[in-house]
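Mind having a look at this structure? Questions to follow.
Note that one protein chain is taken out, while the other chains of the complex remain in position.
What follows is chain A.
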Amino acid sequence: MQYHPQPTPGVARPWAFPAPERGALPNGLTVLRCHRPGQQVVAVEIFLDAPLDAEPEGFDGVATIMARALSEGTDKRSAEEFAAELERCGATLDAHADHPGVRVSLEVPVSRLAKALGLVAEALRAPAFSGSEIERLVGNRLDEIPHEQANPARRAAKQLAKELFPATARMSRPRQGTEETVRRIDAAAVRAFYDAHVRPSTATAVVVGDLTGVDVDALLAETVGDWSGDSAEPGQAPPVTADDRGRVVIVDRPGAVQTQLLIGRIGADRHDSVWPAQVLGTYCLGGTLTSRLDRVLREEKGYTYGVRAFAQVLRSTAPGTSSGRTGAAMLAISGSVDTESTGPALDDLWKVLRTLAAEGLTDAERETAVQNLVGVAPLKFETAASVAGTLADQVEQHLPDDYQAQLYARLAETGTVEATAAVVNAFPVDRLVTVLVGDASQIADPVRALGIGEVSVVSG
């Protein structure tokens, strides 16, 4: 073939993260809407201020059962009828409970938006919460638990939460409850949680898609506008604290062919001015297969299919609403390595962290990271669902509507020195809790020899 020199880029065409239009309905429901031409599948995200912290003592999982029960029948339809009607719209509806609150996510072709949103409104306004359906959901949830326990990545996440957070904190325990707590949940508990925490005045609906020819005001008035409820103050979030003394916990899985790694602690959330630098530095450490971790662990040594470093906000509130740090992100490194390579892989991982702390990032690394993180934005936000998801994240984290748009400008302004400082602070070698799900008889000794912290073994 005839070789040609690498082409030079053309002129970048402008793109900005979409600015939503914010408003409120007479019933107090906050509404964000955003027109995205060409996106025929509309995404609706509804955020309910029903955080896991609000679950009554001993009833972990009631928020999850309530979220699932919203689509299991209303005052007008049985559970089967509701599901059938919704799917006749070509819609999908998911509801899940997490630390900040409950998220209800609808996706539907715009041609059937009115009907589907009417069903969602019915579910929010008048859920049936019948005893039989709640009993079924509880049984189903109990059946799911062993499947999650068997999954190495989920087992690791559960153990890390238990290690990091004090036993009294809701964050230390599984989001969807334990066998013991889920068993206690009945229709009365679900109804009580709904009555206490679900109302339009503390909820937000985000509507994104090609809204050409849609009378959004009329549509909202006829659907979620009909939902009524009293007013309430937003809940107060307790401070988040974590014990990140360096140590290793092995969850024993005799015979496992791989070891699942999850190495983490907590750190800054999006309200902290360090966030853009932390995003940049974390990308350089482990955002992709050409980042520092995979460059060694995957592309040089072949120990893994891929290891990633990331920051995931657990819960976040605007600063100053109470004393102490109320918001936090999980900062973590995760991946899996073959059993035999566990010791060598961790050794290399720690070497990567130490080298980063000693020598810092290079300007070229920082430049590539900025180009990628800023440049991929128009790709990442092509669909209505991705835009709606980010807008709803901003709502549940008490961020301004233009946060994501501003973030791109701040990333571009972040220098190499700041990004280095942020990532070194985020992943200090002596303040990381390491969870390994793997064969203890094979991996415990090599890991002890590394001196990365006291090693303990728990059963799988």
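One rule holds in what follows: a residue touches a chain if its C-beta (ideal position, glycine included) is under 8 Å from a C-beta of that chain, and two chains touch if they have at least 3 such contacts; residues count from 1.
Criterion: contacts and distances are computed from a predicted model.
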item: Identity of the absent chain, which is to be given by its UniProt protein name, from "Probable glycine dehydrogenase (decarboxylating) subunit 2", "Metalloprotease TldD", "Thiamine-binding periplasmic protein" or "Putative Zn-dependent peptidase"; value: "Putative Zn-dependent peptidase"
item: From A:E21, A:E80 or A:D445, residue that would touch the chain that is not displayed; value: A:E80
item: Chain not shown: contacting residue from A:R33, A:R103 or A:R175; value: A:R175
item: Residues from chain A at the interface with the omitted partner, ascending; value: 1-4, 6-7, 9-15, 37-41, 71, 79-80, 83-84, 86-92, 107-109, 112, 136, 139-140, 143-158, 160-161, 174-180, 256-258, 260, 262, 264, 288-290, 295, 298-306, 308, 310, 312, 330, 332, 334, 336-338, 367-368, 371-372, 374-379, 382-384, 459
